[in-house]
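Shown below is the structure under consideration.
A single protein chain has been removed from this complex, and every other one stays in its place.
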Amino acid sequence: MEDLIIDLLAQVRRQKPLVHNITNLVVMNSTANALLALGASPVMVHSPSEVREVVDLAQSLVLNIGTLSELTAESMLVAAEHANNIGRPWVLDPVGAGISAFRNDLLANLLELKPTVIRGNASEIMSLYNFNQVNTKGVDSTADSKDAIGFGKALQEQLGSTICISGKVDYILSEQHTAEVHNGHPLMTQVTGLGCSATALIGAFLAITDHPFEAATAGVSLLSLAGELATARSSGPGSLQVNLYDELYLLNEERIRMHLNLKLYGN
Amino acid sequence: MEDLIIDLLAQVRRQKPLVHNITNLVVMNSTANALLALGASPVMVHSPSEVREVVDLAQSLVLNIGTLSELTAESMLVAAEHANNIGRPWVLDPVGAGISAFRNDLLANLLELKPTVIRGNASEIMSLYNFNQVNTKGVDSTADSKDAIGFGKALQEQLGSTICISGKVDYILSEQHTAEVHNGHPLMTQVTGLGCSATALIGAFLAITDHPFEAATAGVSLLSLAGELATARSSGPGSLQVNLYDELYLLNEERIRMHLNLKLYGN
Partner (left out) sequence: MEDLIIDLLAQVRRQKPLVHNITNLVVMNSTANALLALGASPVMVHSPSEVREVVDLAQSLVLNIGTLSELTAESMLVAAEHANNIGRPWVLDPVGAGISAFRNDLLANLLELKPTVIRGNASEIMSLYNFNQVNTKGVDSTADSKDAIGFGKALQEQLGSTICISGKVDYILSEQHTAEVHNGHPLMTQVTGLGCSATALIGAFLAITDHPFEAATAGVSLLSLAGELATARSSGPGSLQVNLYDELYLLNEERIRMHLNLKLYGN
């Protein structure tokens, strides 16, 4: 898997794929910068009047419902449907799943369109599985990622999507495989939008491979790895955010081989 | 007051209160990061379709009118009214008060709902007191914070709200007390959104105490203190913004006792 991730990263940097983001207003700048630092090319367009044309232009689509509005909800549905029609992969970040009926309704509609990949924290994944049984505390996770594995697997079976659960350990679940990422650092939870950045990186890898599980594992693990390396030279969450972009830019074969802590299981 | 602020900070870090922000697009990322660095848990939701449910979930509400739209104006009124109905404290940041009739109309409606706390610069507080007599220069203050004390006191009497005036010296005015914060640094005016971050921190403290004057004093003074400490190791406004988050994260009893310069008066 390490060899594969190193190869996928090289491909992103060579191809600079165009990644279309309809994302939340809090993280627009930071996810665009994460994509650029990795080597991809972000385009952030969300008006219903033009999302369809941009789905056509781009190689993948990232949907993040963080700061939802009636307008972006409509855009996301139009974009996801069009992506499916033309065979473009897309990843969903169900930020704050469970906090409102409006949000749950949109998520139900998006799940019907079967995202290629879904990435969220434990509360969000549990909430997606059953909108009525879990209380989410805002956008942070109140549950351990391990607790959500069963929900993630059930969701995987229902939808066929690759499911990623971020937390102390990150889990990536496909029909046939499970990956565990043992990188990252607790200080990363005190910077806004790092989960959203992992989702955006998944989008970058989806753009250059037909294997969603590999794309999801590459995106999740490289964000966690870059965050861990960045934390080691940061004095707090401000410098961590800045150093994270530098570490994404500096990722190379040597650093990945030395520091990536990834476990892969067959199901 | 120092003991109290140290205790309130410990409570925020222990309880990690959920702070609901309907805020401006320029500072969404930076205020979320300021809240996380302090130890609170931000949720940024502004669609009229879901603000009511999020007011229910959160422990306090922050309204910031910086980049107002018809939609967020409606959301703010719905949220503030619902917060009052269920007894949730809220803080208003009247960014750019006085620059347009649309903004002044919304502010008049929000003032009728009697915010728990209002924080602005001198021009904004003067403008709030009398929408017709002061010319505001955009969102920066053209007046000294001292000049606005009389207006702030009159506003305090009219509304019963705690009033904060940011500037070279920060003033916090309640019915019975006045606090003066002599921390901060002029370079802080060359970073966008630090006043907005002070407002967000007030929101964090309102979430864990029933005493608005104490919450406001804690929020304003810790932001100014962190900014002063950050400036001391910054070479310009870029590094200041980054170091500010680190300093909020690093704030502790020792630093507060050594550097906080707060004066408290009875009225």
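Order as written gives the chain letters A and B; numbering starts at 1 within each chain.
What we mean here is this: a contact is a pair of C-beta atoms (placed from the backbone, for glycine too) under 8 Å apart; a residue touches a chain by one contact, two chains touch by 3 or more.
As the structure is a computational prediction, the values presented were derived from the model and not from experiment.
Trainee: Check the options B:T192, B:T209 or B:N261 and report the residue that touches the missing chain.
Mentor: Looking across B:T192, B:T209 or B:N261, the contact with the absent chain belongs to B:T192.
Trainee: Which is it among B:T67, B:N84 or B:N109 that touches the chain not included here?
Mentor: Considering all chains, including the one not shown, the answer is B:T67.
Trainee: I need the residue numbers on subunit A that touch the omitted chain, in ascending order.
Mentor: Residues 16, 18, 25, 28-29, 32-33, 36-37, 39, 41-47, 49-50, 53-54, 57-58, 71, 241-250 of subunit A touch the chain absent from view.
Trainee: By the contact definition given up top, give the residues of subunit B that touch the hidden chain.
Mentor: 24-27, 29-30, 66-70, 96, 99-103, 137-140, 189-193, 234-239, 241-242
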